[in-house]
Each structure stands twice: as structure tokens, then as C-alpha cells.
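A single protein chain has been removed from this complex, and every other one stays in its place.
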Amino acid sequence: MRADVARLGAFMRQCARRPGLWLAFLLISCIFAMPAAEPLFRALFPTDPRPIYTRASFLELTLAHCWLVAISSLVAGSIGIGLGIFVTRESGREFAPIVSAIAAIGQTFPPVAVLALAIPLLGYGGGPTLAALILYAILPILEGAVTGLRAVPDAARDAATGMGFDPQSLLWRIELPLASPFILAGLRNAVIINIGTATIGSSVGALSLGSPIIEGLSASNPAYVIQGATIVALLAVVTDRAFAWLEDFLRPAPNLSPKPAYPAIGKDPI
Amino acid sequence: MIELHSVSKHFDGAAAVENFSLRIEAGALFVLIGPSGSGKSTVLRMINAMIEADQGKIELRGQDIRSLDPVQLRRGVGYVIQSVGLFPHWTIRENIAAVPRLLGWSDAKVSARIDEIVELLQIESSLLQRFPRQLSGGQQQRIGVARALAADPDIILMDEPFAALDPLSRAILQEELRSLHARSGKTIVFVTHDMDEALRLATNMAVMNKGRLVQSGAREEILLHPANDFVRDFFGREAMQLRLLDIVPVRARMKRRWVGAIETIAAGASLKQALNLMLARRCARLRVEDESGARLGEIDIADIVAGGHES
Partner (left out) sequence: MTPIVHNRVLLALCLVGALAALYGEFLNSAPNRLAGSVALPLWQAPLLEAAAAMAGLGALTVLAFAAQVKLRSYATLLVAVLVLWASLSGAGHFATLLSSASPPAARYSLGATFWTLVAVALLAMLDAVQRMKLALALRVGLVAALCFGFVLMAQAGRFADLSLAKEFSSHRAIFFSELGRHLALVGAAIFFALCMGVPLTALVLRKAKACGVVFASLGIVQTIPSIALFGVLIAPLSALSRDLPFLRDLGVGGTGPAPAIIALTLYSLLPLVRSFYTGLAEVAEDVKDAAIGMGFGARNLFFAVELPLGLPALLSGLRVATIQAIGLAAVAALIGAGGLGAFVFQGVGEYALDLVLVGAIPIILLALAADFIFQMLIASARRRI
């Protein structure tokens, strides 16, 4: 009995040390309990007749948002990784500069413009938003894939080919696993960018956590803006923390990490 | 075993290998030696089809390599490179098991083979669970050799494998390779630009220069009868006799007599080591023993000088 309590205590202390879990808890409570905060908003904005966004529940909005981000990230992931693989093969090498030039220029397009230009092709709503999200997510994933695949040590590749690895085994068993930290970093980047872009998607009629924000801005209702902004900000931070945890968890060896370790240059000069 | 017929390869218009013909017998430790840029690595990489020859034919175990599937060919041939190329994300055990797994061996067979290799190459079993970056350069290359031997190929290709190691590791691995070759009878094709390494290891050699074959044959043949000035200069004209001392074993010159020498030397040691011991102990005569310590005879300084070869 005492051992169980001790173990529970240790577990709780472990949880307390992880900020990500606290933020996730906060996120979930905001999603479900936002209407319960009505008195708070009424106090902050006494002139507002309807301080809580009611056009759709926050759960619906969050799910729609996550759905947009998830689908687009998966599609962009396949395209980005596929292009990255192509561009690092013998046959695709000459396409590398052009592909990265196109992706880089694509990244300078403001997200709203991509959304707007997709309208004649795909109409209003989720369609253009999804298209914009996919296009946006391709660059970071492509960059991650190319950096990761180029970081595979030449000696390992040479040895593998000489030992008799066929091109597919080489790719799946050696190159992709070694490139995976970089690809994961690129994916993380892409997902965070997409969470932001999906928010703007509400301006072309997509249902997302940006809907209360956009509506609040056009109707000068700051309560709606804060509600939407808080939840989407928490969503972004929690997702980022989740990816960070995933990166740590999957790291096969500590110094294959792509992020430069911020060294402690703690020397105070004399 | 391996035959090259008039093989040529050009890169960007310059000839890396020109009209190269060679025959490597089974069981030889065949060293390709020459200065940097002489085409030795290119020839090696043509044998396992990493590079395709522009002209000429290469036969492996009697078959034209062009008619073979390159991937299958490479799985049947061991390959060791200077930079080792261990896979950073796999443990040592997984690295060694790479080719057997590609060939589809069962887990039990792979496990048994790894135990054999660990025994054969004297690898500490604690290393098996570690990752490559936790090993020193010498340890890594030992694993590189282990990896090449894992599927028990009858041919092993080695491209300057010990060139990047510190002298001690290099000496240890050279000696181990020599004894491994003697015990297993595998065919080893070894590329190096270090003539001491070549002389220490080779049974047969081919000297290359600027993509062409200059001379090939048994080690003693090349040392004693160099074909031209290039070969002579390559092995160092002045120190030729000392190099020969390095190759000839004591048992070849010892005499069966007993005059009462005190310092001992093994029968398998080289004349160079015998001379070194004589200088160190300031005596002109050594007692020769075999591995078990039994007396076989004696060698004195006159024996060493008397057999000096014409060069």
C-alpha cells in the first residue's frame, strides 16, 4: 500500500516537471470549459452582449483545425519526402537547384495570397485552405529531407553499396533512418506553420480556430478574438512540445541531433 | 579466380586505368601497390562492379562480371574501405550482421556466425552492444573487417583499410590480417601505397603507375628482380637489402650447431628482428627456438650477411 502511494507520488512529481503536460491540460480545459468562463469575459468586456463564441463549439473548431493540419501535413510529407529522395538520387541530382528555388519562392508567397488564388480552382472553404497548407508545408519538409539525406556519411553509403545493399534497402534501412531526425524537424516546422496558416484559412471560409478570431476582428468583438487566439496558441505550443518529446524519444543516439546544442558559454570575462 | 583482360577506364577524358591485365589466383593475398593516383582503387572498385570498365573484360570465378547482377555479386565479396563506413544508427552487432541479414539468414545462423567472428577477430563481446561512435579508430576498422567476413565470402577487397589508423593499431591489424589469411586461405585483394605494408602482407603484388601495370608477380620476385627503374626506386634502391632482411625468416638461415649462444629468437622471426636483437644485446650469436621453446639451432651475424642477395 505504502509502495503504491510512493510510486504514485514519484509519478506525479515526474508529471509536474513536464511543462508540456501542464499546457496540454490547459488546452483541453480551454476547449471544453470555455463557455464556463463566460462570467470572466462578461467582466472584462461589459458592453458585449454575447461574450462567448457560439457559432460552433470550440471542440468542433479544434477538431476541424486539427483535421486540416493533419491531412495537409501527411500529403505534404509524402510529397516533400518523395521529392527529397528524388533530388538526392543520381537521376534527380540535376533537378536539385530548381526544386529548391521553386520551394523557396513558394515560401515567400504570403499565405493569404495562396489561399485567395486557390479560390477560382477550388471554391471557398476547406478546399483552398487545404491546397495552401499542402503547398506551404512542402518546403520545410523538403529541406529537412534533403539536409538529412545529404548528412548520411559518404563512407557509410560507399560501404553499404560495396557490401551489396540494393538501392531500396540502402534507402529504407540506412539513409532514411539516418535522415529521420532532420525529416522530423522539418515535419515539426511544417506542422507549426500549418497551424498558423489554417487559422488564416477562416478568412476564405474554412472552419477552424481562426473563425472566432476573424469574426471577432470584423465585428470588433475582442472577446471572440481572445478565445480563438488562446486556444490556437495553446494548440501550437502543445504540438511543438509533443514533437520535441517525440524527437527525444526517437533519437537512437544522442549526437545525431540536427539542432545545435546551445553550449554553455558561461565564462564571465575577467 | 579473378582475371582482368585489357581493362580501361576514363574519367572526364583522362585515363584512370589503361590496358590493365592481371590474374589473381585463389588463396593469394594480392597487393595492388603504386603512388597516389595510379589507379589502384579504380581497379579494385571495378572488381566488385562499383565502377564499370569502359573497355576490357573482368572475370570473377570464371564468369564475366557484366553478366552477373551487381548486387548479388557484391554480397558474395567482402569490402573494406579506409573510412570504415560503419552505420552510425546500428549497434556493432547489427553492423556485423548486415550482409547475412541481406542474404536472408535465420536469426540463429546469424547469431552463431557473429559468435564465430568475435572469436576469430578477438573482439570484446562488450563492444557488440555499443554504437560505432563509441569505438576508437582501430576498433572501428576491426569491426569493418568483421563485417566484411560475416557472410564468409571467399574473396575480400580492401581499399587502404589501415591508412587512417595510428601506427600501433595499424601494426596490430596488419599482423592479424596476415594470420587470418594464412589460416583461412581466402583470396584477399589489398590496395595500399605503403610499401612496408605491402611487403609485410603480400604473397603476390602488382605495381601500378599512372593507370598502367608496371610489374606483377610473387613478392620476392618483384623485390629481387625489379622490372625497371620505377620499381627499383619505388622500393628504395638504397635500403633494398634491409627490406629483404624484413622478409626472410630466421629459420631460413640458421645452422644446426651449438656453440653456446644465450639470447634466443623465434624461428619464425625475420632476419631484421634477429639483427635488431643482436645489436640490442651486443652479441653476435643467437639461439633459435620454435614456438614450444625447443632448441632448433643457432644463427650468427655471418649467416645473416652471407646470404645477401644480388640486387
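Here the chain labels run A and B in written order, and each chain numbers its own residues starting at 1.
One rule holds for everything that comes next: a residue touches a chain if its C-beta (ideal position, glycine included) is under 8 Å from a C-beta of that chain, and two chains touch if they have at least 3 such contacts.
The model shown is predicted, which means the values in this text are computed figures rather than measured ones.
Visitor: Which shown chains does the hidden chain touch?
Guide: Per the contact definition above, the missing chain touches A.
Visitor: Could you tell which one of A:Leu68, A:Leu207 or A:Val237 touches the chain left off the display?
Guide: A:Val237
Visitor: Have a look at A:Leu115, A:Leu142, A:Leu178 or A:Ala206 and name the one touching the chain we're not showing.
Guide: A:Leu115
Visitor: Pick out the residues on chain A that sit against the missing chain.
Guide: Contact residues on chain A toward the absent chain are 44, 94-95, 97-98, 101-102, 105, 108-113, 115-117, 119-120, 192, 195-197, 199-200, 203-204, 210, 213-214, 216-217, 222, 225-226, 228-230, 232-233, 236-237, 239-240, 260, 262-266, 268-270.
Please note the rule applied: only the chains that are shown with their structure count from here on.
Visitor: What whole-Å value do you get for the distance between chain A and chain B if each is reduced to the mean of its CA atoms?
Guide: 53
Visitor: Considering the complex alone, what residue numbers of chain B touch chain A?
Guide: 45, 48, 50, 71-77, 79, 81, 83-89, 98-99, 102, 131, 133, 144, 147-148, 157
Visitor: Any idea which chain A residues touch chain B in the complex?
Guide: 153-166, 169, 174, 177-178, 252-253, 255-256
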